[in-house]
Structures are given as C-alpha cells and as structure tokens.
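One chain of protein is taken out of this complex; the other chains stay put.
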Amino acid sequence: MSTITLDSKIPSGPIEERWESHKFNMKLVNPANKRKFTVLVVGTGLAGAAAAATLAQLGYQVKCFTFHDSPRRAHSIAAQGGINGAKNYKNDGDSIHRLFYDTVKGGDFRSRESNVHRLAEVSVSIIDQCVSQGVPFAREYGGLLDNRSFGGAQVSRTFYARGQTGQQLLLGAYQALMQQVSLGRVEMHTKTELLDVVTKDGVAAGIVTRDLLTGDVQSWAGHATLLCTGGYGNAFYLSTNAMASNVTAAWRAHKKGALFANPCYTQIHPTCIPASDEFQSKLTLMSESLRNDGRIWVPSKFDDNRAPQDIPENDRDYFLERKYPAFGNLAPRDIASRNAKQVVDEGRGVGPIKNGVYLDFAESIDRLGEETVFERYGNLFDMYERITDENPMKMPMRIYPASHYTMGGLWVDYNLMTNIPGLYALGEANFSDHGANRLGASALMQGLADGYFVAPNTVADYLSGLLGKTPVTTEDPVFTESINTVQDETRRWIGVGGTKSPEYYHRELGKIVWDYCGMARDRNGLEKALSEIPALREEFEKNVRVLGDPDGVNQSLEKVGRVADFFELGELMCRDALMREESCGGHFRVEHQTEEGEAKRDDENYSFVGAWEWEGNGTAATLHKEPLVFETVKPVERSYK
Amino acid sequence: MTATKEPPALTPDISSPMIRKANRRNTFAIIDLYKSSVGKKWIMALTGIMLMGFVLVHMLGNLKMYVGAEDFDQYAEFLRKLLYPIIPETGVLWIFRLGLLAAFGLHIQSAYALTRINSKARPINYQSPRDYVAVNWAARTMRWSGVIVGLFLVWHLADLTWGWANPDFVYGNPYANVVASLERAPIAALYIIANIALGFHLYHGAWSIFQSVGSMSAQFNPRHNPIRRGFAAGFAILVAGVNITFPIAVLTGVVG
Partner (left out) sequence: MNLTLKVWRQNGPTATGNFETYEATDVKDEMSFLEMLDLVNETLIEDGKEPITFDSDCREGICGTCGLMINGQAHGPQKGTATCQLHMRKFHDGETITIEPWRAAAFPIRKDLMVDRSAFDAIIESGGFITSDTGGGRDANEILIPKAAADTAMDAAACIGCGACVAACPNGAAQLFTSAKLAHLNLLPQGQAERWKRTEDMVETMEMFFGSCTNYGECQEACPKEIPIDFIAMMNRDFLKSKIKNRKLQGQR
C-alpha cells in the first residue's frame, strides 16, 4: 500500500477565470534556458505532434517517438466526423459556456468541471490555429467556414474537412512537426516503440524503447516525458481502432507507479459496419454525421425477412425517434448504441446474420435530392459499398455499435501530469475531460487542446523548477536495469514455443472483454470475466508461438507484448466496472437502470474518479478516489427525451 | 526468381541537415532549372514544340512536290534567300538551322539524362509482370521512337541535304534528289518506318507538352482533355500521314 494522495491541482476562483489565472501564476522558462531542457514526446497523433511541434517552436529540445513508420500515420488520421469549436459562427446560441455545459452533461457528470471549461475555452483558438496552418475545412459559397451539428449537439459547432477531419488536422500538426524537424529542433524517431518508462526516486527520468527495424533496445533521458499514445479500445480486439493501437505505453507507465483512471469508461460507437464473420480483423466506423440525414429503424415484426424497400412504413420501428422525440436519431452515442443492441438482442436485427439496424437515407434523398445527399456523404457511401457491396443510395445501410473510444486512461492533474512528477499524459491516453462518455467531435478537440495549448504551458511550470539541477543520464543504473528487463522480456516470448499466434489470443481475450465488459455489464458477467481472463492469460503465457528473430523486423514479437498488456488491462477494466455500482455514460450496469431502461447514476456514492494503483502481477490493484465537485453545472439525470 | 542486381543503398538519414545543404542554389536560376528534372521536362517540352513546328512546316513545304518540280525547287530557293538581300543568302536559314540544332541537341540530352535518372530510381525491377492501366504503347516507346527518328534524321541529311548517301545527288535540285532517293524501295520503306515512329512519338509528345507546361486539364477542365488528346492525335496523323504519302507517291509514280 502506498501513500498516494490525489491532488488534482485545480486552481481556485470563478470557473471562467481559472485557466487564465493559472497561466499567469505558472512559472515561465527564460528563452535562453529553454534550450537546456530535453522533452521526450511519445506518440505523434494529434496530441503528440501538436505538443512536439509547439514545444520545439518555443525552443525546447524535443525528442519524438512513434512506432509508426511516419508520424503522419498515427491513428488520429482515421477520425472522420469533425472537431468542435465554440465559435458561434452560426449564431445559433452557442458559446464557450454551452460547449462546457454540453460536455459535462454529455460526460454524465463524471468529468472535472475545470478541465472541461478549459477545453471549451481553448477550442476557439484551435480552429484559428488549424486554419492558419492550412487545414482545408469545408467552406460555404461565400468563403466562410461551414459548420454542422454533430451527435448529441443542438447547435452547429462542428468544423469538418469532408469525411477526413482527423486526417487533415493530423497532417496540419504533422507538417508543423516536420518543419521543426527540418530546423533541427525535433529529433524524430520513427519505428521506435516505448517499452518502459524509467523513474528515479519517483520522478520520471526517461524511457526505454525498441527499434522495430533492428531490434535495438535503447534508453533516452529527458527532463519531462509526455505520453501521447492514444486509447486502448483494442482491448476488445474488434474495434474501430487501427490494428497497431495498443495500451503498452500507458500500461508500462502504470506498472511504474502511474495511476490508471476509470478504465471501464469505454465508448461504443453506434454507427459501424456490422462484422460479417469471425475472420474480421477490425470494424469500420461510418461517421456519425450520417445520423444527421439518415433515419434508424428495424422491422417492427420479428423475423421479418422482406427486403427493406418492401417493408411498409407502418411495419417499421424508428426506435430512436419514438423513444427520444427531441433528439431522435441524434441521441448521444451510448443511448443510440444501447438501443440498437436492445432491438438486435430482441431478435429484430437485420442483415445476413441479423446483427445490425438500418440507417436509411431514402427520406433525405426525397427531401434534398440525390445530389445533395451524395455531396454530403459520397465518400462514406463509397467506403461502405467497397466493404459490403451494397449502395446506400439504393439500399439502407446496416450499422451496429462497436468499441470506438476510451475515456479512461492515465490519471492526470489539471496540468496533465500523472502522479509521477515529470510524466505527462495527453490526448486519449489520459482520462481527463470526457467523464463517462465522450461527445462526438470532442476527442480531436481535446487532443489538440492538450498538445497545442495546455501542455506547452504547464510543462514550462514544471521545468522551471529543474533549472540548475543535473538530470539523470542514460548511464544511470535505472536505465541499464530497465534495458535489461526489456531485453529479457522480449526474448522470452521467442522461447515459449507454443502453438497459437498472438493474434489468436488477442481475439479470444477480446471476446471475453466484449461480452462481459462491453455495452451492458452485470456483476455475474464481470466476475466470470475476472476468472476467465487470468485462465486464458495463463494459457497464453505457455502456448503462444512467436517465430523469427528478435533482432530485426518481427511483427509477431511486437504484437505479443501488446497482447500481454491487454490481458492485464482487460482485467482492470472488469475490476473497475465491477467496483462502479452505478450506470453512467458508457458504463452501463444492468443492475442500475431506470424503469425506462436508462442509465441510473449514483451521485452520492460514485461521484469520483476511480484511479487504480498497480500492485504487481497477481495482486489486485488498489483503488484511489478523487472526488468530483460540481459547482457550475448541477448534476441532473441525463435526459434526452 | 531472384533479384539480379545489388540492392540499392538505403535512404539517407532523413533528419540530417544533408538535405538542406544539397539544396544550396545557383545564382543563375536557369542553371538550377536545367539541373532539376522538372526543369528538364520544360526543356523537352519547349524544344519539342520547336521541333513540332519544324516538322509541320517541313511537311507543308514538301506538299509543293505535288504541285510540280519547279514550285518545289523554287520553294527551296525561297528558303535559302529568306530576307535576302538584307541578310546574305542562307543566313536566315542558318539561324533556323542553328536554333533547330540546339533544340534537337537539348531535347536528346534531356531525354538521355531523364532516362538515366529513371533507371536509377528503380534499380531492381518488378519481378512479376506489370499490368498497366493508363500507359499506352506510344508513351512506353518514346525513347525508341525518338531514337529511330534521330537516326533517320542523320540518314535523311546525308541523303537529301549533303548528298553523301545519294549517288544521284545534285546540289540545288531537291525535287530530283527526292525522286532519285525514294525511287529505291528500301529507302522509301525506311522513310515510311521513320515517319510511323515519328507519328507515335508525336501522339504521346503532343499530348504530353500540355501537362509539362502546366495546363491543368486532365480533370479540372474536363472539356479540355478531349481537345488536347484530339490535337495530339490529329497532329501526329497529319504530319506522319502526309509525310508517308511522299515515298508512296514516288514509288507509284504519281510524283516523278
């Protein structure tokens, strides 16, 4: 047991002024001294690329790492829908306060008010920054920026670049990063995977990495380390995340003492293409913006095998419009997902294996004309057709929920620092801003907020305290020790000599986590998962087969370490879900629901952040609670009726 | 099957300041331009246009053959006496000749340099057959058709300008020279083959110049693309087609 006290370091004062006054109160680093500090940035997604570029612009020495072959390939590239910004360009009543309010409410009152308010404030500068970098956001004919409303919002505040917003934002950040590389201020290390976080006397000293091309294990010392390594949605195996997305960086930090907060808060996205069979390697998201013009329905009758066109209006159940008249098809993600699961579980699912619901554009095509609908969604339709061989202009799409985003992550304070001094977590890798559920178009916003505007300020405050102190060098025994552990660990897998691929175990693990810790959870299931996961893990340790050479490209070897971490994380997710005896946002405990089947929060007992401390293999993690205080937005039952 | 050549050197360290150093520029932009392969494309295109202009005019001039020996010879005389007496006889002609010679030289030099660059860019070829979608035969054989036309030209000059290859050559009597030369079937065949090669070269070349000089019309100006395809095909067929009629006309006695 340890003596960790969770100090969130939230500034005092009126919520609107906290970030401004905090920025003023933080210490600065003199321009001439900035050069003396080395900052390690791990990850080149929106959060990482933005942070690395900005820190380098400010004058710090930055070393940046990614396991991808180019910084541009981070998974942020795949975000389709858009990014929120409280610009109120549409004059529809939006404001920083409303974005703040919507996000707190959307997060089902499980996020920190102060962080969320800062996010909403900064959202405005993000849009300015991106436009000046040349991000080609959609425009109106007059040349002004276009906006649309996006999953769960009643105002149009989402900026978008066709269906490729994440790509364009990431390319903007990547280009800024590459400019700093050319100026010699960022040292870029691609195909380099973090395998350990090194601490000395409880303070972050640097990292240990493996070169994925040569197998070299190397150490890097830095005054501060920023983990911008993305989410852990691949714990479910099937998710909308990229194949290589993993939890390894955050998990290794966790094992070195960083607390892991709210692991059970995972988001299931309602509009993905249903899996077609077992061999499926990942699921594809269809942007939520489709819900703006598509209507979701299933046949009212069970076992209705007619083609969708042949089912008359009064035999259709537009279940979201029916149950949530105010929001209809735009109901928040968790609600939309759960309702889809419900109708499919009832046996009213559609498609060859009855695992989807319809998303129908027929009415919009009538109302707006084929051209407008195609202009809006053409590239998504093409993508859908490539995968399913069906044309959504003629046949309704089939959709089903899939794991998409993880709200949980490393615990950080207001400064985005974990409980290990000098170790920061940014973007999806931290837990901070979305509470129990993330609103659409907010992750891109958070990643860029953390990277462009928050971390560069707060890191300075920490570094200013290090002036004149000698940093730990890579010769220090803490580094050599870590290198040895990593090397042994990596080589060990090749010696196992079992029969099944790491992929196989990942898939099996994913099934357990999805079944018991997915869209709906209950005590029995979670307990079952908590006994099944360790059993499967034991088999995995004995029976996994990794072939080839540790010194060189070896994709199975990369994979096996990631799967091992998913095993440990999967267990913690279930443990967290079991602990949280309430339903909130993406965490739905079947035992805790209203009569109408809605999530029932327990504010009295569970209005806290659950941050877990690693206690070693085989020992249950320890829970630390950070109470949540709501001063501005009073918790109410989240109702989207 | 195994790769036969040495594998290429790995890409240089991309984070190194090497790249910036290599970018150091010449004071004279034109030299930079010539050093770059995009610049060489400009040169190919501009010289290509000049050469096209020449073959077109040359073909039109040769049409005089159908009018009669006198007209044809007069036309040759006219060329020699262009701007005479302001400028001495054959003066203007020489200016043209030098221009063309330079264009031709630059065209070949650029073609050679680009071909070298391109073969270095893929030292180990695909080991399985390629399945091309866009490339047509004319485009793939530019280097061959070019070389054939080039070799032909040397022969052609030796034949009709200097007379070395033509035993019946009489200076200042081009009509008779042409007839004497093309009466021999193998020579006529040579002319036909060379002109077919020229036609192919122009079929891709006359389309390609638009792209090289930056006319954005493949997609952004869709109405424009058929026009430029049509122009290339028309130009190629016109020049090569008419040129081919001459040897045929001589062989069949229409001209003679």
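Note that the chains take the letters A and B in the order they are written out, and that residue 1 is the start of every chain.
The criterion applied here is as follows: a residue touches a chain if its C-beta (ideal position, glycine included) is under 8 Å from a C-beta of that chain, and two chains touch if they have at least 3 such contacts.
Bear in mind that the values here come from a model prediction, so they are computed numbers and not experimental data.
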**Fill in**
Given A:236, A:251, A:424 or A:453, the correct residue touching the omitted chain is A:453
**Residue of B:83, B:135 or B:227 touching the missing chain in the full complex** = B:135
**Item:** Selected from A:155, A:197 or A:383 as touching the chain missing from the view
**Value:** A:383
**Prompt:** Among A:354, A:528 or A:545, which residue is in contact with the omitted chain in the full complex?
**Reply:** A:545
**Item:** Per the touch definition above, residue among A:277, A:475 or A:595 touching the missing chain
**Value:** A:277
**Asked** Residues of chain B in contact with the chain that isn't shown?
**Response** 1-3, 7-11, 14-15, 19-20, 22-23, 25, 29-30, 32-33, 36-42, 114, 117-118, 120-135, 139-140, 142, 204, 207-208, 210-220
**Complete:** Touching the unshown chain, chain A contributes residues 50, 53-54, 57, 68-73, 75, 77-78, 87, 89, 125, 127-134, 136-145, 161-162, 164, 167-168, 171, 174-176, 178-179, 181-182, 188, 190, 213, 242-244, 276-277, 279-282, 284-285, 382-383, 386-389, 452-453, 456, 499-501, 503-504, 545, 547-548, 552-553, 555-556
